[in-house]
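Shown here: the complex without one of its protein chains, the others still in place.
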Amino acid sequence: MSVATQTAASTVAATLSGRRRDRNVGSLVFLGALWSSLFFGVMVLVALIVDTAIAGSPRFDLNLLTQYESTIRKDETGFRAGILGSLWLMGVTALMAIPLGIAAAIYLEEFATKTSRFNRVVEINLQNLAAVPSIIYGMLAVAIMGLLGYNYKGIVLGGAMALALLILPVIVITTREALRAVPDEIRQGSYALGATVWQTTWRNTLPSAVPGIATGTILGLSRAIGEAAPLLILGLATVRFDPTGVESKVTALPMQIYNLSSAPQLDFQVAASAAIIVLLVMILGMNALAIFIRNKFQRSW
Amino acid sequence: MASATSSDTFPQMAALGDVHMSAERRLPDSPVNPVMEARDLNVFYGDFHAVHDVNLSYGRNEITAMIGPSGCGKSTVLRCLNRMNDLVAGAHVEGEVLYHGQDIYQKSVDPIAVRTQIGMVFQKPNPFPKSIYDNIAYGPRVTGMKVDNMDDLVEGALRGAALWDEVKDKLKQSAYGLSGGQQQRLCIARTIATKPDVILMDEPCSALDPIATARVEDLMLELRNDFTIIVVTHNMQQAARVSDRTAFFTARPDETTGNRTGLLVEYDLTSTIFSNPNDKRTEDYISGRFG
Amino acid sequence: MASATSSDTFPQMAALGDVHMSAERRLPDSPVNPVMEARDLNVFYGDFHAVHDVNLSYGRNEITAMIGPSGCGKSTVLRCLNRMNDLVAGAHVEGEVLYHGQDIYQKSVDPIAVRTQIGMVFQKPNPFPKSIYDNIAYGPRVTGMKVDNMDDLVEGALRGAALWDEVKDKLKQSAYGLSGGQQQRLCIARTIATKPDVILMDEPCSALDPIATARVEDLMLELRNDFTIIVVTHNMQQAARVSDRTAFFTARPDETTGNRTGLLVEYDLTSTIFSNPNDKRTEDYISGRFG
Amino acid sequence: MAQNATTASPPPGAGLPASPPDLSRRPRPGEQVIKAVLVLSAGASILITFGIIAAVIEPALHFFEEVPFGQFFATEDIGSREYRPAVLPLLVGTALTTVIALALAVPLGLGAAMYLSEYASPRARKWLKPTVELLAGVPSVVYGFFALFFVTPVVLQGWFNLEVNFTNAWAAGIVLGVMIIPTVASLSEDALSAVPMALRQGSYAMGANRMQTTLRVVLPAALSGVAAAIVLGLSRAVGETMIVTMAGGAVKNMSVDPSEPHMTMTAFIAITAQGENPVGSVSYNMLFAVGLLLFIITFIINAISIAFVRRFRQAY
Partner (left out) sequence: GNAEGGESGGASGSVAVDGSSTVYPMSNTAAELLSEENPDIQVSVGFSGTGGGFEKFCAGQTDISDASRPIKEDEEVPVCEENGVEYTELLVATDALTVVVHPDLAVDCLTTDQVVELFGPGSDVTSWQDLDPSFPDAEIAGFIPGTDSGTYDYMAADVVGDESESLREDFEVSEDDNILVQGVSGTENSVGFFGYSYYEENADTVKALAIDDGNGCVEPSAETAQAGEYTPLARPLFIYVSNSAYADNAAVAEYVDFYIENLADIAETAQFIPLNDDDYAATQDALAGISG
């Protein structure tokens, strides 16, 4: 078979500089479609923020943050209880979910025999839990709080329990990914020196995985801070005082927003819009922090 | 240290492979009618100067081997020859690469058209997750080649790659079912199906076992009749067995940064490079003192 | 085809490296006082039979090289010698591995204790993401070694690995700032810091440049005085340069499944293996006919 | 160096032990305790699952004691005000909003994924991907709001001039879709990026352009990963509560007209839980029956997704 070998130089020139196949109509339309897909989401985000910010603009003042909810002075109503409540919930959620989640991930990734039945069951179970609707975690938290003997469930512990259950799978999964990203060579190096599994994990793998774990955890917490559905089921109430402990009655920012946004008074709706911006700032801030950590500290091995 | 040389101690090691060496070809000292030429080729990955001032010409219907220690830029140079480096983020090429006298790095040149003329076979066999048939038909389809009878074309390509008999009964099965060596020959078949002019091969046998390697080497010698082949290899014996000319590259650390930049040390007829190299570094390398 | 052998054509290729070959050592035909022994060693990954019936003994203060084509199970055997294979999911070992006469695969044996006696250096340098100092101190710390003065120990280990002069001013800096060769010597230093008896090395130079390779080879010859070294290498010249004994492995495809199982072909003094191999397969391999 | 070595009796090396070293197993109580703690932590997830089942199943059983299956899986409520047991309209509502969400999120998410993995520079991707992922961070209360006060009045009624009800499946579905775009995009991107570079190079080396490579080689190779991403997005959409509660409406509706209001399963739970129903009543217990059904449905969907992921992992 004698093929294209004899191509004359002139025809070669013509072939090479013909129409550009990456610039033809089909390709460009395709690229445009992909590009628009990407920016559709971004546009929605912008529209959402701008729309809400305009609606809430009359209430960008300090009272929004420092005052409790007020029916007497509706134009000064504030989200102090919700903001502090959300921060408390966050803290307690973190205390419950992070150690448990990281411990579970370490077991699955570093200790367990990957093929064991227990490991497989836990793994599939975690994937399932990650997809369980958040409202169902509210139901579970109600039941657990009942078992723990708590009469009144709208307390920090109850809310944090629901949120911790909700983000636990997220934390386990992201922590496992972070651990998996630490190359095996590091572990083998450690084992070859006579280190135990735990020594290897504690001194080598875990420190290397910290940025990844931090990123995943912050993202998990930022999901928790915006949740309302499970708290709705738990019956978080309006309070006019700051939480002082895990047994304090508490409200959360998304709950307060949900509640006020359906109040008849326009003042409340404006305040709810402004509070949405506060919530978004908190969440976007946490996301930004997570991205920063990921981009700055995550080692690419 | 350094008293007895191993060659004294172990004469047996000198017995080089005699498996494929075809009849000696009489070639002129340098390619008279080069299909491709690299002129003052410099390649950078970001700030890193990977390859420095390479000048090389590749003769028609010859097999040119590029050898040298790891990291000396062989693959980098090879990827410049069909603009595969365009796809590497941060890669940047200076100098000229002439193909039939035309610089393929000119603005007006379509890199995709270049690649239809200059095919490439990779180190690890990389068949597409499609059937054997569709693997072969892929190139003609995407390049919009006019094909009268695709079945004939597929058969021709598979025959050309000495694979037809092994796969003719399972053309519709996934290419992943083939052995590594068959997959590599499938990749070669896939390449010749688009009827390129030049075929670049980057360590085409390094993932294969000895028997599969022998098959592919046989195939290369056969393909030489119809194509121009440029092959990168780690295996010096392979270069000795199949190539007409050999280019030896090495890497030189920069004095200040310590970055190692690849450069062409010596380029000559394969027989000369292996029997009577000009450069001490070439000699050191082919005699196994490093690498 | 196949007329002229390359060795006829290219006699230069016979000149083997003479860089490191130290004075000929007079060794008995087989290790009289083996530190380690593999007896009827079989290794499986899940159902896959990776290594078949290996019998080998490794002599005290000798360097034993294990060579052979890719996938023949060299690394697998090496990992059995300090129970690193315990960490591979699905890996399963049959037979005995004796260390000072004691089977390290017995139930009562603590794999962690085995690894403190039998250290390992890997193909890719794998320093921990810590300071140079902490890399060295890591082993003594985790094994709970009694250390009077850690600084002295670190210095001793770095000197032992011929790295002290290069790093003494930056002990607190990250090990990742070192060059590849320095990192590999750091890994060796890290290993000798725990004062093991045997050091396993899996292609310790294959990621290094020629100069770094030469350094590490020198270091191996020096370490031989104090340790028993078992090294896997792809580079036959390296085996010829540094080892006292060489074991040649190859892989044989199973007739029914086609799975390739590794086996030991020949084990002898390095000089014998390279000058006068008994087995045709050994000869083919070291003369470059395949691999 | 090393001139002296003549073996047989080796020199006393620094590393050589005088007698065979002690290799016997030593107790490591700390290690055991830690391992036990870790095992328990991992086991907690199983406990949670059983907890959910237990918490939901008991009241659900009470419900089925009083209400025959036939009335539950019915298209219309049969019985009195105390008895509104039909669940099929809720399934229709859930299905409708979910289908709309997927119809939006699959093309857009996949498009974004293809752009990120095949076109964007690594630097651009480093920032673009998290930006898209921010969409997943927006709280669903906020999305619900946005659906109610922007998507329905401004977009649907204003820009598109659609005759939609105030609450409707369009708005809820569209915003749900926006919410799951990052799920689909991010996981699909992972799957596309996991396709070995060698396949792309193979394709380019054949003279294919980027679009051909993306559509004919990369996408088919990543198909099961992409499928897993879509199924995961689906389960998110099915389980989302606040958006559909606020914007989807509170009407049990068997019609498939998205411009009408539709109550979904999750909205039913949220509304019933907040409502007027006496506890222990049939209609209150129905909340758990629906919760159980929802749990089972997401469980099944997820099993499908896991199966896809497994296939996708096996590929390379």
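Just so it is clear, A, B, C and D label the chains in written order, and each chain counts residues from 1 on its own.
Criterion: a contact is a pair of C-beta atoms (placed from the backbone, for glycine too) under 8 Å apart; a residue touches a chain by one contact, two chains touch by 3 or more.
Only a predicted model underlies this, so the values are computations on that prediction, with no experimental measurement involved.
In the entire assembly, the chain absent from the figure touches the shown chains A, D. Summary of contacts with the chain left out: across A:236, A:257 or A:282, the touching residue is A:236. The chain omitted from view is touched by exactly one of A:53, A:181 or A:263, namely A:263.
Looking at D:49, D:97, D:140 or D:167, the residue that reaches the missing chain in the full complex is D:167.
Looking at chain D, the residues touching the absent chain are 80-82, 84, 148, 153, 165-167, 245-246, 249-251, 261, 271-281, 284. By the touch rule set out above, chain A reaches the unshown chain at residues 68-72, 151-154, 235-241, 249, 259, 261-266, 269.
By definition in this document, only the chains that are shown with their structure count from here on.
Here B-D and A-D were compared by C-beta pairs in contact; the pair with more is A-D. Centroid to centroid, with C-alpha atoms defining each point, chain B and chain C lie 32 Å apart. Shared interface positions of chain D, defined as residues touching 2 or more other chains, are 1, 207, 209. Touching of two or more other chains is recorded for residues 1, 112-113, 116 of chain B. Taken in their complex, chain C has these residues touching chain D: 22-23, 25-28, 32-33, 59-62, 99-102, 104, 108-110, 113-114, 117, 192, 195-197, 218, 221-222, 224-227. By the touch criterion given at the top, residues 82, 84, 87, 89-90, 112-113, 115-116, 119-122, 124, 126-129, 138-139, 142-143, 187, 190-191, 194 of chain C touch chain A in their complex.
Here chain D touches chain B in the complex through residues 1, 121-122, 196, 198-209, 212, 216-217, 220-221, 315, going by the rule given at the top.
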